[in-house]
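As you look at this complex, bear in mind that one protein chain is not there, while each of the others sits in place.
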Amino acid sequence: MKVKVFLFAILLLGSVTLTAQRRILNIPDIPGYVTLKCDFHSHTVFSDGEVWPTQRVGEAWRDGLDALAITDHIEYRPHKDFISNDLNAAWKIAKPVADDYNLILVHGTEITRSMPPGHLNALFILDADSLDKKDFMKVIEAAVKQGAFIQYNHPGWKAQQPDGIPRLYPVHLELIAKGWLNGIEYFNEYETYRNATVMEMCREHKLAVMGNSDVHGVISETYMEPEYTHRPVTLVFARERTMESLREAMFAGRTAVWYGDSLAGFEQFTGPIFRAAVKAGVPYKDDGKNIFFNITNNSDLPMKLTGGPEGAPAELTLPANQVVRVKANKRYLEQPLTYSVSNIVTGSGTVLRAEIPIPLK
Amino acid sequence: MKVKVFLFAILLLGSVTLTAQRRILNIPDIPGYVTLKCDFHSHTVFSDGEVWPTQRVGEAWRDGLDALAITDHIEYRPHKDFISNDLNAAWKIAKPVADDYNLILVHGTEITRSMPPGHLNALFILDADSLDKKDFMKVIEAAVKQGAFIQYNHPGWKAQQPDGIPRLYPVHLELIAKGWLNGIEYFNEYETYRNATVMEMCREHKLAVMGNSDVHGVISETYMEPEYTHRPVTLVFARERTMESLREAMFAGRTAVWYGDSLAGFEQFTGPIFRAAVKAGVPYKDDGKNIFFNITNNSDLPMKLTGGPEGAPAELTLPANQVVRVKANKRYLEQPLTYSVSNIVTGSGTVLRAEIPIPLK
Amino acid sequence: MKVKVFLFAILLLGSVTLTAQRRILNIPDIPGYVTLKCDFHSHTVFSDGEVWPTQRVGEAWRDGLDALAITDHIEYRPHKDFISNDLNAAWKIAKPVADDYNLILVHGTEITRSMPPGHLNALFILDADSLDKKDFMKVIEAAVKQGAFIQYNHPGWKAQQPDGIPRLYPVHLELIAKGWLNGIEYFNEYETYRNATVMEMCREHKLAVMGNSDVHGVISETYMEPEYTHRPVTLVFARERTMESLREAMFAGRTAVWYGDSLAGFEQFTGPIFRAAVKAGVPYKDDGKNIFFNITNNSDLPMKLTGGPEGAPAELTLPANQVVRVKANKRYLEQPLTYSVSNIVTGSGTVLRAEIPIPLK
Partner (left out) sequence: MKVKVFLFAILLLGSVTLTAQRRILNIPDIPGYVTLKCDFHSHTVFSDGEVWPTQRVGEAWRDGLDALAITDHIEYRPHKDFISNDLNAAWKIAKPVADDYNLILVHGTEITRSMPPGHLNALFILDADSLDKKDFMKVIEAAVKQGAFIQYNHPGWKAQQPDGIPRLYPVHLELIAKGWLNGIEYFNEYETYRNATVMEMCREHKLAVMGNSDVHGVISETYMEPEYTHRPVTLVFARERTMESLREAMFAGRTAVWYGDSLAGFEQFTGPIFRAAVKAGVPYKDDGKNIFFNITNNSDLPMKLTGGPEGAPAELTLPANQVVRVKANKRYLEQPLTYSVSNIVTGSGTVLRAEIPIPLK
């Protein structure tokens, strides 16, 4: 109705509304780590976004995220005639609400230059105002001194890279050499063009593979069913669900990207996710030649299996959170049943190879 | 992606996105008038809302509205440390986008006082800044001089009226006597308590019956399927789809309210809507005693018929935009088939009585 | 609950349930003809289907169809140990319910031979039992004597035609020469492979282009949102909605096929459908160089426009029953705005070319 500061007020009063509930994003933890779901790139009215910072917090909480960064542009502020010039305004407004909802709010900003170097997010900063200076390297240096994780954003964005091919320019290599570049966006908004190049850059330079929404409008209007069931997120494999663990894991490169119906990440992370999610059941029938058994995919990520071995289904889609029945030759009680997982990208031209063990009892 | 002023930019470039399409709200025109779908109560970041003014325009366009008023509070501006103190800011930002999309943008504001007089919207104003003064009557007088239509908002809101019963206080009667009050909200946001009282106030004082969203957050998150298929709107029966015709019709009281699965309005307007939407087909079977025929409801408003006559269905729901088959005694070829339409409210304790003629050929 | 003959019983008693309503399929009529929506290929438990004939009638009625044929196999009856050997059983059971619901029930059967000739539906027959004989040509002759329309089914079905290419064999050409073959399925179930070949066969031999579900299971489980919004149907352009008009139109080849998001039919039928569905509005803005206007698609068929002329959107999707805003050079007030409609197939390698006139007033 009227005169309410924000939607959350309703919950504070203890009642529950349609939207005041938090979804569970079902991507399993992996041995040794919790899998945090994070969006490290978003905008508000304080740069060129359409929403107030509290809306971003509410969206992230309802979407089941563990961490969010609001990263308004420093250099591009088309609303500036109508808003405060405090570059920390979004942070100041969002932080108390995030605390009330146990959302890890990462203080961030987007350093917005023409190519090269293009756009870079500084995450885990202390003060955005001090990053509003001309000299690019000085800005990065200042951010790094604040403890920032620096992410190179949407390197294949056609407005900046007309052929769509992600590239590292000398300035980026210089940053890498100094330890001032820590991650690259493999995925941004809806972007899929030539991403896999980014995986190889990250592998070579030991950077974190990142994926974020870069949302400007409303999240639920940007990623709508049936086309999208969730926003793109960076999965961070952290020791625990704290700001410190999150930061440690990112600097250590323990990340993957979940976008649309796909996952991208190095095998050391995506392999354990697959194995945690996909389980075959004990065969319930043996007709002499074949065994019949179920495979359950206990995750929100469908698994698209291809290249099945002889005597087993050549292709098999394991829908999210569902069970599929399989009939396969008895030999797979003794030898591994191995597939390529076509929607889990592990590098340029490579996808996850995964074994599905069939239990005897 | 990044650095885009607003979602519409995409359309301006000529391509089409998921959200860049306009829904058609199927409520029929009535003889002599077009039925305009309007929301005369909404907020942005410039008072206590969560979105930028262009988001409101985009929502209204996609929702199929003909007219929208942004009505930020004059006296209640919790974001004021971070935003401009220009009370016309939302209007200035929204107007060019509305023009590009052929949305009738009504310049408005919400005069926000404690009870009485409570909250009143001034619609069709020229300048909100000049309405920021202490003396309530002077403010209304100034608005009226600008040509404003004055709407008394959510008269049963419990924060202001603890028993939930809408009342006209002496100050309201004084406004009415001067011709300075022109409509009352029968419906606001999700509010249904004791609304029918408002219909009688409007009938007695010849005021327009109004219904609006009073949205603060995101429209698509406030009214979600399956519970809500559309936001609440004021239907205005105008000579044509122009700002001038809209204004004329509102001052003349030619309005109704479509909220949830219900309609509220005087019989002179709701009767013609029912007759335009609901049509029986020629009976296709006659078994000697009964005739079999279809009834089509060509509107987005389901019709809930009760109190059917003998030999016809006692109750009959005509779902929106669907066909229902009916079997009824042959006598209804000759005498009227009459129902109460339980979800079309025509006053306090009264609903529409409607005849469905069965055509012979 | 229990002991009810079929779901419709509920309606007969005059009350209404969730499923007892009929959807409106919004494909417009064309000048001179009503557009009947028909499925001429379906199965029940009396051959290899999973449902009782009354379920087929209920599905067709709820789906908004005008006509349905149940076409159980004569020669393939895997349930025969458990069901009657009366080949007209499905017809006898379904007909009274169809009459109660004003559904045009076409008496049909599927003559089921190996290739060639393959499978052919005989529609508008009088008695299926008399078609249960060995000699194929005698069967067709007998059906034709009953007045049957003969349809060659799924000519590219890989179980019968391993390369998937539809072909007319000598036996089919013999049927055509005698006037004993009247239509060919361009679309069957989910099948899209090499269909366009069928359009050319139909053009050359003056046969009707057909498209049907060939449903064996439950329609609502076979065509589910979001992938499918409706079953595939043959559109028949008939003088009126009667069995006789339907039959006349089919023998005259006045048909098209609506499947998924696409339409296939000769330009003389699909052109008028496009023109009846798609309307530009009067431009509401002129910025000196460009005009701004809406295009409304008043049909359930989205229109995918490609190859737009200079100064207009190169591509434009007009979603079903929605409005899209367009900005185009002013010259299109004077010269035609022409597009290819990529999802309206008019022949092998050809799609509809369509003009969208922009009204001045």
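Chains here go by letter, A, B and C, matching the order in which they are written, and residues are numbered from 1 within each.
By our rule, contacts are C-beta pairs under 8 Å (C-beta built on N, C-alpha and C of every residue); 3 or more make two chains touch, one makes a residue touch a chain.
What you see is a predicted model; the values in this text were computed from it and never measured.
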Listed residues C:Asp39, C:Asp214 or C:Asp300, member touching the removed chain: C:Asp214
Selected from C:Trp157, C:Phe237 or C:Phe269 as touching the chain missing from the view: C:Trp157
Listed residues C:Asn188, C:Thr270 or C:Gln322, member touching the removed chain: C:Asn188
Options C:Asp29, C:Asp48 or C:Asp99, residue touching the unrepresented chain: C:Asp48
Touch with the omitted chain, as defined above, among A:Arg23, A:Lys206 or A:Lys289: A:Arg23
Interface residues of chain A (partner: the chain not displayed): 11-12, 14-16, 20-24, 61, 64, 99-102, 284-285, 292, 294, 296, 312-317, 319, 321-327
Touching residues (missing chain, whole complex) on chain C: 1-7, 18-19, 45-46, 48-52, 54-55, 58, 73, 76, 78-79, 81-84, 86, 89, 93, 110, 112, 119, 153-154, 157, 159, 188-191, 214, 216-218, 220-222, 224, 227
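Here is the rule we use: only the chains that are shown with their structure count from here on.
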Distance from the mean Cα position of chain C to that of chain B, given in whole angstrom: 40
Multi-chain contact sites of chain C, meaning residues that touch two or more partners: none
